[in-house]
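Then we have subunit A:
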Amino acid sequence: MSLLKVERVHKSYNGLQVLKNVSLDVQAGERHVLIGPNGAGKTTLFHCMTGTLPIDEGVVTVNGRQISGLPPYTAVRVGMARTFQKNNLFDNLTVEENLHLAIAACKPYRFHFFKPFYKYTDLLEEAEQLLKQWDLWERRACVVNQLSYGEQRLLELLLALASKPRLLLLDEPTSGMSPAETAQTTRLMQSMPRSITLLVIEHDMDVVFSIADRITVLHHGEVFLSGAPEEIRGDERVKEIYFGGGAPLYAEA
Partner candidate 1 sequence: GSQTASGGEGEPVKIGAILSFSGNFAPLSESIKEGMELYFELHGNQIGNRPVTIKYEDDEANPQVALRKYRQLVDSEKVDLLVGPISSSVVYALRDVIEKDKIVLIDANAAANDISWDKKSDYIYRVSISNWQDGTPGAAYIAQHVGKRAYVLAPDYPAGHETIQAFKEAFTKAGGQVIKEAWPKLGTNDYATYLTEILETKPDLVFSFLSGTDAIRFVQQYEQFGLNGRIPLTGTQEFLDPLVTDPAGKAAEGIIGATMYTASLDNPTNKAFVEEFTKKYKETPNYFNVQGYDAAQVIAKAIETAGSTKSEELIKVLKTITFSSPRGELAMDPNTHNLALDMYVAKNVWKDGKIEQEIMGIAAKGLKIPETPPAASK
Partner candidate 2 sequence: MKKETVALHVAFVAATMLLPLILTSYGLKLTSEVLIIAMFVMSLGLIIGFAGLVSLGHAAFFGIGAYTVALISEHVDNTWLLLIAAVVTAGIVAFLSGLMFIRSSGAYFLMITLAFGQMLYAIAYKMEGVTGGADGKAVSESFNLGFGAIESRLAFYYVAAAAFLACYYLLRVFLSSPLGKGVRGIKENESRMTALGYNTHLYKLTVYSLSGMMAGFAGALYAYFNQYISPDLLHWMFSGQALIMVIVGGVGTLLGPAIGAGFFVILQNYISSYTERWPIIMGLLFVCLVLYGRGGVIHLASLVWSHLQSKRRTGREKSVLPKEGSGFESLKG
């Protein structure tokens, strides 16, 4: 059953056509990776799926519910969560406060205004668990703008995980992470239960090939190719536009 369905989406930025007739099907439980040259429109597609940007034409449905045209926070209501390519954090809050906000977003009590935050113990516990799991527990009281870039990237990922989504959209989660953190993140993605569906944009081929069930290549705003990892790896045209033919910089996993 397809969880996320993108049908014939068009998007242009005042005149510049960025997405042309993009259709995409992501099955529940699938690990789907989106690759493509810089500027192919991957991030834009994410924006369109989550409602961050309105789409010109086309339909996006999650689990049969249309979410295109609705405000972006509704995407979270249907179980979608995303990260940003460019860090988009609460720079002046601490790591912990960042997480609290993210976790509370999906709690029924997010509108309550009569009980102090710290009395919602479930929330505090969830945050603690996540922080410990990701080695950020010691940094919990650190204000975000004092974190190193890589640490911020990690937090970016945690904010998306915090809402316990069914469908997780990750925009270059490992960029800016050191190999160690990259490996950790990769392991996390591999070990996630299949109840969580992943759609990932990634330029690190090690990561791509170690998680992907299916890969879609976007080029000039169009779906260039979509298929199993082996198919993509072997494709000459993809090599030309994306992988590059020269020296094999990448050790293949």
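Here is how the candidates were picked: all candidates are chains of the complex that A comes from, given by their letters.
Criterion: contacts are C-beta pairs under 8 Å (C-beta built on N, C-alpha and C of every residue); 3 or more make two chains touch, one makes a residue touch a chain; residues count from 1.
The model shown is predicted, which means the values in this text are computed figures rather than measured ones.
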Touching candidate - 1 or 2 - for subunit A as found in this complex: 2
Subunit A residues within the candidate 2 interface of the complex: 50, 52, 71-73, 75-77, 81-82, 84, 88-93, 97, 100-102, 104-107, 109-118, 120, 143, 159, 163
